[in-house]
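With one protein chain withheld, the remaining protein chains of the complex are depicted in position.
Then we have chain A:
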């Protein structure tokens, strides 16, 4: 609605009707579902303004079409935290892979009559699963921006392992949305431009954000706007 410029009352009515129609039942469901959480936060803060601000919950997807969720927390005027949660490990896929590997192992056992094949298949499956949840499957990625201190990026894996990087404010030149052309598609990604404090005009490196969850442009734009507000304060 902010992009429409109604010129008269009739236009205004039509715009209002159109925007009302755009509100989906899912959005209403989500707002209703989050009521208990928000009321609890208000009770805990004894009536003072709460720090949990839920954005108008849009459907976010990543570049492959899987649904992800974005959670923004404002801790203070100059401190915000964005968490992008990827879809969890699907049980169906795990079962399919396990059955496939074991059927193959049984087939080989049928021909070679060697039990080492079966035990090695079991060990392989277990090891593969452990490696996958510890090193590959990212549960959520977090961006914590603290004005005049720096920016912290952290990825949390399915096994609970966290890997964190902190970039100080004097090394940070800007946060921008870049576009990349990959095969037949254009992918947007949010990235941090790093500068050397001695030479503030040149960009020495680029750190891309949310590389495992790959959110689409609408999600990135929200994060970008929030970050720019904070960066503008500290300039």
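Here, a contact is a pair of C-beta atoms (placed from the backbone, for glycine too) under 8 Å apart; a residue touches a chain by one contact, two chains touch by 3 or more; residues count from 1.
Rule of thumb we're sticking to: contacts and distances are computed from a predicted model.
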item: Protein name, per the UniProt record, of whichever chain is missing from view ("Codanin-1 C-terminal domain-containing protein", "NADH dehydrogenase [ubiquinone] 1 alpha subcomplex assembly factor 8", "Oidioi.mRNA.OKI2018_I69.chr1.g3362.t1.cds" or "Phosphatidylinositol glycan anchor biosynthesis, class Q"); value: "Phosphatidylinositol glycan anchor biosynthesis, class Q"
item: Absent-chain contact - pick from A:68, A:84 or A:146; value: A:146
item: Interface with the unshown chain - residue positions in chain A; value: 45-46, 48-49, 75-79, 81, 144, 146-149, 152, 154, 164-166, 168, 170-171, 197-198, 234
